[in-house]
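A single protein chain has been omitted; all remaining protein chains appear in their positions.
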C-alpha cells in the first residue's frame, strides 16, 4: 500500500482533532481532541520514518506518547479541579474574565 | 583634560534636584532655599560659560567628547555656539525667578500626611527640567539631544498636572479634571512628535551606518562628512528625515496647527510653570530648528521653506486674533506666545542673517518679556483667585505697582520701541521683507493685533471702576518685586543696547547660513528701514 495514504489518514485525524478543539464545549472532549491530534502526529512520524528509511520518526513517536501521558496527568488534574469547583466542565462557563 | 564646564552646568541643577527631593517633609522652607541656591549656582556657572565663550572663535567651544553607547554610535558630545550660549544663559537667568515667583505655589493645603511632599517635588522638578534643557542646548550629538528633548517631558508633565492653578472658573473636581487633561494633552502631543523624530533619528543612523561604515550622531562629524562628500543623503531620504525632525520641533515650538496643547497647558498650570513651558522648554524646539533642521538638512529645509513660512504667518495672525478674543488672562498670554513663536519661526526660515539673528534674539526677548508678564499675571490671579478677565477692573487704583509692572510686561509683549522685543521683531520683519515682502507685510499685521489685545487686556483689568473683590487687593510684596524688577531692567537693557547679545549670536548665525548655502539677497531698492536695521544689527 502506498505510504502516502497513511499521511492522508494522519492529516484527516489531525483535522478532526483540531475541529473538535474549536467546536466542542466540554473540556474533557476538547482535551481528547488534542490527544487525537497528537496521535495523528505519531502516525505521520511513523509513516515518514518508513518513507525515509530511518528510525528517527519511530523514536519520536515514543517521545510523543510519553509527553502525551504527562499532559494527561496534568490536564486531567486541572480539569477535574475545575469541574469540582463549578460542577461543570463546559468551557463556556469559564467566563469570569470576559470584558 | 580641561575642566568639563558644560557638564557641570547641567549636573549642578540635576544634583540640586536630588538634594531638594531628599529634604525631609517638614523642612519645606529649607527645601526652597536649597533649590534656589542650586539655581543661583547654575546661573553663576552659565555666566562663566558665557564669559569663557569667545564670539569670534571656533564654531563649537568648550567642547567635551566621550564615548557613551558605542553600539549605537552615540557619543556624549557637548559644545556651545553663540546661539546655545545665549539660550543657556537665558534658562539659567529665568529659573531663579520662576522659583521665587512660585515660592508658595506648592505649599500643601493640609499637612496631615507626613509622606506627601509636594513642595520638595515642585522645586526638584523645576531643577530637573533646567538640567535637561541645559544639556539639550549644549549637546552636539543628535541622539544625546533627542534623549533629553524627550526626557524633559516627564518632569514637565508632573509640573503641569501635579501643581495646577487653583483659580479656575469651575469647581475643585472640574479643575483637577481640566488640569490632568492639559497635562496629558501636553505629554501626548510632544510624545507623538518625539516618536516621529525617533523614527527619523533611526533613519539618520541607518544612512550614516550605510555610508560611513559606522553609524554616527555627532553633528560636527556629519557636517564635516557632508562637506567633503563622504556622506550624501538622497533627496527623498533627506526630506523624510527632515520632516521627522521638523514635526517634533514644530509641536514643541509650537507652530500652527500643532499648537493646541499650549493654551491648555499654560492655562491650567501655575504661572511659574507656564513660564517654564513657554520661555524655557519651548525654546528648545525653535533652537533645534536652527541647529538641527537647517544644518543637517539644508536642501530639505529650502524645499520646505514656503510651507513653513506660510504656517508661521498663519500662526502669527491666528494666535493674535484668538488672543484678542480670550476671556482668560493666561490663555490670552498663551495665544500671544503662539503668535510670537510664529515670528521666531518666520525669522529662522527666512534664511537671512537679520532674520535669524532676530529670531535668536527674539527667543531671549520673548523669554524675558513673557516671564515678566506671566509672573505678574500670576501674582494678580493668585490675589483674586480667578483667571477671568471679567473678574478684574480698576486694579491700578488699589495696587499701582502691580498694574505698572503688568503694563511694562504688556508693552514688551506688543514690542514697544525701547523694550527688548522691539529690536528682535524688527529684525525678523526686515529679514523677511528682503526676501518675502508679501509675508512680511502680513506678519506686520500681527503687531497691530498685539497692540489691540495687550491694551484691551490692560484696560479691562487695570483701569475703570474698582470691581467687587478687588478692593482689598494688596500691592506687590518684596519677594515679588525682587522677581519683577530685574526682568524689567533686563527688558530695558535689551531694548536699548542689544549689542552684547547680537555680537555673540551673529557669528553662529553666519555659520548656519553658510551651511544652508544661503546669502543675504542684495538690496534691490534702498529702503531706509533696511539700512537702519542693518545698522542696528551691527
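In this document, chain identifiers A and B correspond to the written order of the chains, with residue numbering beginning at 1 in each.
Please note the rule applied: contacts are C-beta pairs under 8 Å (C-beta built on N, C-alpha and C of every residue); 3 or more make two chains touch, one makes a residue touch a chain.
One rule holds for everything that comes next: contacts and distances are computed from a predicted model.
> UniProt protein name for the omitted subunit, picking from "Protein translocase subunit SecD", "ABC transporter permease", "NADH-quinone oxidoreductase subunit N" or "Spermidine/putrescine transport system ATP-binding protein"?
"NADH-quinone oxidoreductase subunit N"
> Could you tell which one of B:180, B:382 or B:444 touches the chain left off the display?
B:180
> Name, in rising order, the residues on chain A that touch the hidden chain in the full complex.
So the residues of chain A touching the unseen chain are 7, 10, 14, 17-18, 21, 27, 30-31, 34, 37-38, 40-41, 44-45, 47-48, 51-54, 56-57, 59-60, 63-64, 67, 70-71, 74-75, 77-79, 81-82, 84-86, 91, 94, 96-97, 99.
> Identify the residues of chain B touching the omitted chain, counting contacts across the whole complex.
67-72, 113, 115-117, 146-148, 150-151, 153-154, 157-158, 161-162, 176, 179-180, 183-184, 187-188, 191-192, 195-196, 198-199, 202-203, 205-206, 209-210, 215
We take it that only the chains that are shown with their structure count from here on.
> Distance from the CA centroid of chain A to that of chain B, rounded to the nearest Å?
Chain centres of chain A and chain B, defined by C-alpha means, are spaced 65 Å apart.
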